[in-house]
Each structure stands twice: as structure tokens, then as C-alpha cells.
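A single protein chain has been omitted; all remaining protein chains appear in their positions.
By written order: A, B and C. Residues from 1 in each chain.
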Amino acid sequence: MIDVAPEAYVLGLAVFWLIVSVVRPGRDCTWLAIVLGLVGIWITWESSFRFGVMSPQIRFYQAYRVDLFSQGFKLLLMIGYVLILNLHKSDRSLVKRSQAEYQFLLAAALFGMMMLTSVYDLLVLYLAMETTSYSLYVLCVLRRRVTESTEAGLKYVLIGAVSSAVMLFGISYLYGLTGTTSIPGVMSRSADLVNTPGFVLGMFLLFSGLFFKLAAFPFHFWAPDVYEGTSNQVAAYLGTVSKVAATAFILRVVSMMPKAAEVMNVALYVVAIASMTYGNFVAIRQTDMKRMLAYSGIGHIGYLMVGVLAAINMGESGYTATIYYTGMYMIMNFAAFMVVHACVDESGRALIRNFNDLYRRSPLLCATLVVSMFTLGGIPPMAGFFGKLYLFMTAFKGGFVWLVVVGLLNSFVSLYYYLRVCKAAFMDPPAAPMPEIRLEPRRAALCIILIAYMVLFGFFSNAVDNYAALARSLLGPIGV
Amino acid sequence: MAELYGPLGLSCLLHGIFFPYFIAFGVIILFLRRWEKAAMAVSILASSTVLASTLMLFARHQGLAAGHEGVLPAATYTLSWLSTDSAAFQFGYILDPLSVLMLIVVEVVSFLVQVYSIGYMHGDPGRARFYAYLSLFSGSMTGLVVSPNLLQTYIFWELVGLCSYLLIGFWWHKPEAAAAAKKAFVMTRFGDLGLFIGLLMLLHAKGNAAFTDFGTLGLPAGLATCISLLIFCGVIGKSSQFPLHVWLPDAMEGPTPVSALIHAATMVVAGVYLLSRSAPLFLASETAMLVVLSFGVVTAFVAATMACVQRDIKKVWAYSTVSQLGYMVLAFGAGSSQASMFHLFTHAFYKALLFLGAGSFIHHAGSNDLFEIARKGGRGMRITFWTTVIGALALAGLPPFSGFFSKDAILVAVKENCHPLWYISVMFVGFLTAYYSFRVVFILFRKQEAGPGVAHGHGGHDSPLVMTGPLMVLALATICVGAWEGGFGHYLSGAPHGALHWDVAIPATFLALLGIVLAGASFGSGGREEGVLDRLPVMEIPRRKYYLDDFYYWVTQKIVLGFSFLCAYVDRHFVDGAVNGVADTVRWMGSQWSKMQTGQVQQYLNVLILIFSILGFGVYLTVKF
Amino acid sequence: MITLQEYLSVGALLFTVGLLIVLFRQNAISILMGIELMLNAANINFVAFSNALGGLTGQVLAIFVVVAAAAEAAVAIAIIVLLYQNLGTVDVEKARNLNG
Partner (left out) sequence: MEHGFGILTSMWVTPMIGVLILIFLPSRYETGVRLVSLLAAAITLVSSIYLYIQFDPRGGFQFEENMLWIDYFGVRYHHGADGLSVPLLLLTSIVIFCGILSSWDGIKHRVKEFHILMLLLVSGVFGVFISLDAVFFFIFYEIAVLPMYLLIIVWGSTRKEYSGMKLTLYLLFGSVFVLIGLIAVYVHTGMKTTDLLEFKALLAANPPSDLFVRTIFPMMFLGFGMLAAIWPFHTWSPDGHVAAPTAASMLHAGVLMKLGAFGILRVAVYLLPEGLRYWADMIVALSLVNIIYGAFVAMHQTDLKFVIGYSSVSHMGIVMFGIGMLNYEGFAGAAFQMFAHGVMTALFFACVGAIYDRAHTRQIHAFGGIYRRMPIVCGAFLCGGLAGLGLPGFAGFVAEFLVFWGAFKAHPVIASIAVVGLVLTAFYVLRVFQRAFFGEPNPKWDGLTDSSAIQNTAYAILIGTMLVFGIWPRLFLDIAQADLNLLLSEVLR
């Protein structure tokens, strides 16, 4: 049972927080949560370290596959979770008596996401998706500014429920046509079923559920409003960790798909171009920072889709590039959200104007903001550039020349609104003189770590090799 | 004495004529900007060393020292300056009779002018700067004269243009001086364009621009004509021939010593020197010679007519210089570069004399206007007046003076080699020359009227010795240089002593005397300011400078600036407009798409299902077929 | 006797009806009902396929879906109650000030 240690630990964590929320709801428990989170990271690291050596294992009657790929992603999710915990300032931003409840919901959502990375059965996929979604729906509503958060929660629930229903409908057809609910079984049968409309519809509906999670173009409508509506921590959680989990599952499904399924390329091609262009073009117009980050997230998902396409056609190097980019994407986005959270007090909206004269108010935060904007924009010395470079290299090799050109042009367009934020931070005079921002040592250290990561990880990115190991394990033979 | 001309001696002599000026320029500009006296001393020291080494070289060339017969071989010193795979350029000196002759002219006149400016520029705040520019000019003029190939000539050609710009615009606070300086530089630069293209064409054709090989180039006729005409463009620009001569009269804004040195004796004749340097090229093509001849004659005639109607003494001598340059060019066009060089030689002295005399008059009277100077007792300035008379006599071409001999040589050349019509027009120009030179003399000769603020007694006292000294030296040179006419041909190219052609000399002298009489009649007695010639209606054209100034003004204002306005407009509205247009369309598309985000959940779901079904149907189609 | 096709067509019909309800009803509660309809349509499919394929997987799936639908309904209604407390109405049209 050691292989599923990380999920077990997170489940225990969730239960623990449930009990605490019942016994002492109001207590501020940030430090406790961080310590428990770090323990969780250590456990996940141990388990993923073990799987560097062992071959992949199948658990729970063919429903759950644990391999280096899944453990690697679990580690990534765990790090993301701890980062979100670290984001927590005083508890003014959340509803008064919901500290422990907030922690419980975070842990529950994390549990669902961890399951998603190594799910091997359609039923378990549905359950994982639902646990994540339900805890995220409630998280959205836990903000002190009730009007917006309620509206955000409503939108998130309705659209989420519809897309999970649609996904389920698709799963029912997949089950019906292939007779089995295990994903490899379905995928292996897909070669000969590829031209029956039922099967294609099923696959399509399945992927729509996933695209909803990723907020890719046709299914992105909830993202801007929810990001703007909820509290900063939850928006960060949605923007980074949940997308990483969904990408992990997509990579797993795509790795099992035989070459013959040309139809998938067309769908992904359209989704990639649409979300890239839509995300970057609409982000230009935004004045609210969180909305802008939502749209830029949509744009980045478009680049990820390019990565998935490259993975389908190019094999291992495509997967490596996509995994590298996913890891990079999580950190970049988190840094941006962190600065938003630090600069914006809970009462107001996170307008870009709030960053005015950030340089004088707190140089460290300003540096983090500028570095994260440059990384998101894909500007060379930072790691974001390397991520995009590997992605577009493999996609170009895979033959998607026009996709690369559109991708590069879009990343060029995105520079406009990233640089505009830097301009605001450096040069615009504040409307009213704003107070100095004092950062606690904990969050100052986090800033420095993030800057170092973003700047140095790209330059010294020999770490690409262990991402390659992840990719190889994903594509490797299935152990008993 | 032998070792003086040994290899070591020769090289130090060669460097002696080139580097002192540049060293002086550097020293003054960097260190002596505020110590005018020291700057003057350094500049004159440099000038005298160069003059000394030139005279020594001249002696060497005459073979006086070592008793050699004939002319020593041309001493050359070269240093590889720029080498590419298809050609290599040497930087250095070439000293054959032609360049030594020019050297003498340049060094003597520049030394005298430097001495003269001690007096003339007395009390002017920028004197150090003045001397720096003067020595830079003399240095680059020397470089031009001794250059072995067309590229080095072009380099110093431009540097000399720069110095004329700096010196014309020396009194920069006067707006007219600044405008004149710019006009001079741009106009000569326009001419240099032709020279530059000619140089490139020569390099392209033969890959070698050394003067020594001009004879042996063997270019096809068409190409030779083209290259020589392009080089002649440079000459038109620099030696202010007909269309591009307007800058020289305006260049009188500069101090008078500058006019004397640059715009009379040295720089403007650089073009003529270049012509005789590249004689083999020109001689190879008939049409080129005809073009040169026609330009020369036209320039001579036009400038002479304009000189007759000027009130400003410096403008008169300026137009006279343009006219005499026309003479030199037409002499070359007539085929005898020897005559043009001799005329250049003699003209340098008497024109420098006339200019320095005019400077002395202006220095005394404080105004350029002829009649003003006469009223202020120009006649009383003994030495200046009589040296000017000697200059005028030489200019008019009366027998004992140098002008007569050089003009006679030109007339002979034109008579023998060209169509009689040219000969008649050149003779008529001779008459005009005599008329305007003595018009000045007779105006100046008028009695000094009792006017306010003028010292009584026998008229104004003369300028200090430091100014009149050079005048006397130049007057002496004007008189005795003529005698060397016979030996000049021999010196230049070893040809036998040319005899004096009386059949040409007599009509020329007669016309000159006629001109003097006409001038005397119209300006001799009484205060009249209008001569008989001025009243002719046709003289209105020269008075308006043949409408050339207006034409150039129209070209620059309408065509050049108009076109630049057009380019600026295109740049701001079309090229920039396109860029801003792209940015705006992206922003517009962004705002249109963001309207899709209406905020209503059901709107989202509608759009979601709509797009989803389109996508699904599309995939369905691809699967079907 | 009723073949698989009829069951599937009933399921599809039910799914479409649920979808239309979700799209065109203003009341949040009725939208929830629409979603429940869509989930049950999936259940019908599951049971139909399970019967056709003979295994019990489909029915197990249906039971799981019923449980999940219940949980979802609970969460959704809780949020709709909150909506009612703040905006004073359950009309989905009103919740529109987050846009742009």
C-alpha cells in the first residue's frame, strides 16, 4: 500500500481538518497547515523517489496506475498546495469562522487531483473529477466580499455541473461501445472504432469535461468571472494546481491513444489556436489583474495544447517539453497571484492600478512581479522562454509549422499586457499615496525563492532530464 | 649639400612640407585656445618651416644644387593606406615639377597671408581659432597638391572644402556668414559628387587611380570621356565654374585674408591643378576638351560682366577670380595645360595682392563699398593704393606685368587650337577685364571728400607695415614673375623656350588700353556712380546675377524641402500609420471578443453548446469522409 | 421487446430535454433540475448498456452516479441559498455584474 502513500496522507489531512473545523472553527491554523503540507511533500518525494527505480504498478483492480509520471505530478501538486497555503495572509480575506473549513476543502480538492493523475478507469475518473469540483465550488464562495463570490460560485457550479453531466454522458457511450470502463481498454479499441460516430462523440464529450477543468477556449467562460469573483488564494489554486492535474490526465490519455486517431489532432489544433488567440487578445483590454491572469491562463493552455499535439506526434521529447512547461506554468502563475494577493487588500478589486508605484512601496514584490511577468511572456533569460522554446521546437519538428508561428505571434502579443503591468509597477504615480507593504519573513523568503527559480531554472535547465524520465515512465510498459 | 638631398634629407624635407601644419592645428586647438599670441607664433612657425623646405625642394628640382642637367626624377614617398583584393591605395607624396610649382604658390601665399592677418585680425576674440583653421587649410592644400593618386586628392579636396566652410563661417554670429558657409560647402560637395563617381568609375574600370599611370591606362574613348567629364564636375564645383560659381561671391563674408588665400590663390585653383594632373585622361577624348573649353569661356564671360556692376570691392575681385578661373579652364580646354598652369601661377600673386589691398582698404575705411572707401580717402593710403594699381595692371594684362604674359600664352593656345569664335570672345573678355579692374582704380583715385570723422591732411594714413609688407612683396612678385614666362614651359615639361607671339599680344594690349580708357571716361572725374556701361539695359541681367541665386533658392525650397515634407508625411501617416493600425486592430479585436463575456451564465452555456456542436459536427464530417 | 436503441434514444432525448431546461429557464432551482435530468439520462444509458453487455459494471456506475448527483445537488442548492440571501432573488439573469 506504500505506493498510494501520498493520497492516503492527503485523505488523512482532509479528515483531520474536517474534525478541526467542527471542534474549533475560528482558530487561525496557517502555520499548522504549512507544516503538515511540508510533511506531505516529504512523503510524496519519498514515494516518487522509490518509483524512479521500480516499474509502474497497477492498483485497485486495474483502476489505478502508480508510476514515476503520476508520482512526479503528485509531487508537483503537493508543492503547489503548500505554495497556496503559504499565500495565506491574515485570515481577513475569508469568512470569519471558516479557517479550518477552508483547509479541509483545499485538502479534499488536492485529494481529488492526486487521484486524477494516476486514474486508470472511467468511473474513478468521474469520481476524481467530482470530488475536486465540489470542493472547489464551495471554496469559491468562502470570500468575505459576498456579492461577487456568490455570483462566481453560482457560475462555477452551474457550468461545472453541466460539463460533468456532459462528460458522464460521453463516458456512458464509451462504456457502451467498448464494453469496458478501463481507459487502456477503451483506448486500445479506439483504433478500429475510430469511425463510428458514437465513439467519437463519446471521446469528444469526455475531453470537453477535461477542457472545462483546463478552461480551454470553448469551455473557458467560467474562468474570468470566477477568478475575479473569488478570493485570491482560491483563484491561485484554480489557476495553477487544478490545471496541472487536468494536464496530467490528458497526457496519460493521449499517451495511450494509437496513432490512427487523426480526429483528435483536428480538435486539439482548433482548441490550441482558438484559446491562444482568444486568451491573449482579450487580455489586452483587461484592467482587472485577476481577469487578465485568467485570460493569460487561457492563452497558456493554448500553448499546452500545442505541447500535447507535439507529444502525440513526436513521442518522448514532446511529452518532456509539455511536462516541463506545465511545471514552469504552475510556478509562473503562482508568483503573479502571490503579488496580487500581497498588494490588494481584500476590500477592493485587484485592478492593475493597485500596482502603481509598487517599486517604491516594496522593491522585492516589484521584482517578483516583473520577473513573473517576463517569465509568463516567455522572455529569454527566464525559464518561461525555455519552456516555450522546447515546446515550439518539438511542435515544429512534429510538422505543426503554422501552429508554432501563431504561437510565437501570440506570445509576442501577450508581451504588451505583461509589459504594461511592469510599467504600472515602475512608473505610474499612485492615485492616493499608498502605504509601504511590509512582507513577513516567510513570504519574503518565498519571493526570493520564486525569483531564483524562475531566473535560474531556465538558464541551468539541465533538470530537463528528469522530466524526460517522467515522460519515459509514462510511455513505458505497464507493470503487473 | 649632397647629403641634404640624400634619402634621409629628402624624406625629412617631404615630411617637412606636410606635417608641420597639422601639428600646429592640433597644438592650437587642444592647448592654445586662449593664448592668441602663442597660437599665432606656432602657426607662423609652421608656415615658415614649410616655406623653407618648399624652396629647398624647388632648388633641388631646378638642379641648381647638384648641377644636374634637366629635371630630377619625381621623388615619391608612399605608404599602403587601404588595400582590398582588387586595388591598393598608397598615401604619400609625389614631387614633380607640377606639384612643386603649386607648392610654391600655396606656401608663399599662405605665409604672406598669415603675416598679413596679424595686422588684419588684431583685436578679434577668435584669433587662435582663426590661425588653427588657416594652418589646417594650408596643410590639407599641401596634401592635395602632392597627392600621388585621385583618392588622396579627393580626401584633401574634401578637407579643403571643410576649411573653407570653417573660415567663411568664422564670424559665425553673422547669419549671412553662416548661410554663406553652408552654401559654399553644400555646393562644392555637390560638385565633389561627380568627382567621387568619376573616381569610383576609374577604380571599377582600371582598379588603379595613381596619376603616374593615367597616361598608360588606355581606356576606351567613351569611358575616358565619361570619367574626365565627371572629374570636371568636381572642378566646376571647387573652382566655381559657371553653374556652381554662386558660392564664391557669397564666400566674401569670411575675413579678407581668407578670401585672399582660399578664394583667390589656392583652393579655387585646386580644380585647375587637378585638370592638368589628369591631362592624359582629358586629352584622350575630344568632346571632353570641347566641354571644358566651352565651360571656361562661358564662366569667364559671365563673371566678367557681373564684375563690372559690383559696388563691393571684394565682390569685384571675387567675380574677377571666377573669370580668371574661367580663363585657366578654357586654356586647358584649348589644349595647353602649360598656359593654364602659368596663368594660375601669375594669377595667384596679383589676385592675392588685390585682395590683401582690398582688405587694407576695408580695414581702414570700415566698409566694403568702393565709393565709401574713396570718400574716406582711399587714395591717401600710398602703398595700398599703388600696389592695387600694380595688381590691376597685371589683371588687365598690360605688357610689363605677369598678367600680360600668361594671358598672352592662353590667347596663343586658343588662337591655334580652337574655332576663331572662341578667340574673339576671349579677346572681348580681356577687354571687360581691363574695364572692371580700372573702374575700381579710377573710383579709388577720386579725391577724398571732407566728410565727418576723417583726418584732414593728405588723406588717411596707411595700414601698419605688417599688412603693407606682404603687399609690397606680392607687387614685386607680380612684376618679375612675368619674365619667367619663357622658362616656365621648359621647367614644366622640358619643352623649348616659347617665343612671344606678337601677332596675338598687340590686339590684346590694344583692347586692354581701350577698356582702361572706357573706365577712365566713365569714372575718372566727378562723383558719378554709374558708368556708361551700367546704363545699358542688358546689364540688368548681370546685376541680378543671371537669376541663378533665385533658381537655386527655388530648387532647395520647393524641390528638396518639398520632397522631404512628402517623405516625412509618408513616414508619419503611412509607415507609422500601418504600425499603429495593426496595434489598434488587435486592440479592437480584443474588445469585440471580450463582449462575448456578458456575465450571464446561460449566455455562456448557449455559446458553449453552439461552438461545441459546430466542433462536433465538423469532427463528425471528417470522420465520415 | 424494447431493444437497446430505444433505451439509448430515450436517454438521448432525456439528455436534450435536460439541456434545454438548463439553457432557457431563469430560475436557478429549475436549472438544477435540468442538470439532474441530464445525469439521469446518463444513468439510463449505463443501465441499458449494462443490460446489453451482460456485466454488472453499468449498474454499479449508475449507483455511483446517483450518489454523486445527490452530493452535487447539495452543494449547488447551498450556493443558490447563499445567492438568494445576497441578491434577494434566485433569477440567474440578475447575477451579471462580473463581466468584460
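We adopt the following convention: a contact is a pair of C-beta atoms (placed from the backbone, for glycine too) under 8 Å apart; a residue touches a chain by one contact, two chains touch by 3 or more.
Remember, it's a predicted structure, so these values are computed and weren't measured experimentally.
J.: Need the list of shown chains touched by the one chain that isn't shown.
T.: Counting the whole assembly, the omitted chain is in touch with A, B.
J.: With the full complex in mind, choose from B:27, B:155 or B:589 the residue touching the hidden chain.
T.: B:155
J.: Have a look at B:52, B:193, B:298 or B:611 and name the one touching the chain we're not showing.
T.: Per the contact definition at the top, the residue touching the missing chain is B:193.
J.: With the missing chain put back, one of A:16, A:45 or A:416 would touch it. Which one?
T.: Spelled out, the listed residue whose C-beta touches the missing chain is A:416.
J.: Which residue among B:221, B:480, B:506 or B:579 touches the omitted chain?
T.: Answering carefully, the residue with contact to the hidden chain is B:579.
J.: Which of B:82, B:221 or B:424 sits in contact with the chain that's absent?
T.: B:82
J.: Please give every residue of chain B in contact with the chain that is not shown.
T.: 80-86, 151, 154-156, 158-159, 162, 165, 169, 172-173, 175, 177-179, 181-182, 185-186, 189-190, 193, 196-197, 200-201, 203-204, 556, 560-561, 563-568, 571, 575-576, 578-579, 583
J.: Since one chain isn't shown, list which residues of chain A touch it in the complete complex.
T.: Residues of chain A in contact with the hidden chain: 317, 320, 374, 379-381, 385, 389-390, 392-393, 396-397, 401, 404-405, 408-409, 411-412, 415-416, 419-420, 422-423, 426-427, 459, 461-462, 464-465, 468.
We take it that only the chains that are shown with their structure count from here on.
J.: Between chain A and chain C, tell me the centre distance in angstrom, where each centre is the average of that chain's C-alpha atoms.
T.: The computed centroid separation for chain A versus chain C comes out at 27 Å.
J.: Taking the mean of the CA coordinates per chain, how far is chain B from chain C in Å?
T.: 98
J.: Any idea how many Å lie between the Cα centroids of chain A and chain B?
T.: Measuring from centre to centre gives 78 Å for this pair.
J.: Two or more other chains touching the same residue: where does that happen in chain A?
T.: In chain A, the residues touching two or more other chains are 154-155, 158, 162, 224-225, 285-286.
J.: Residues of chain B touching 2+ other chains?
T.: 594, 597, 599, 601, 605 - these are the residues of chain B that touch more than one other chain.
J.: Considering only the defined contacts, which chain C positions touch chain A in the complex?
T.: 8, 11, 15, 18-19, 22, 28, 31-32, 35, 38-39, 41-42, 45-46, 48-49, 52-53, 55, 57-58, 60-61, 64-65, 68, 71-72, 75-76, 78-80, 82-83, 86-87, 92, 95-100
J.: Sort out for me which residues of chain B touch chain A in the complex.
T.: Within the complex, chain B touches chain A at residues 586-587, 589-591, 593-594, 597, 599, 601, 604-605, 607-608, 611-612, 615-616, 618-620, 622-624.
J.: State the interface residues of chain B toward chain C in the complex, per the touch definition above.
T.: It is residues 594, 597-602, 605-606, 609 of chain B that touch chain C.
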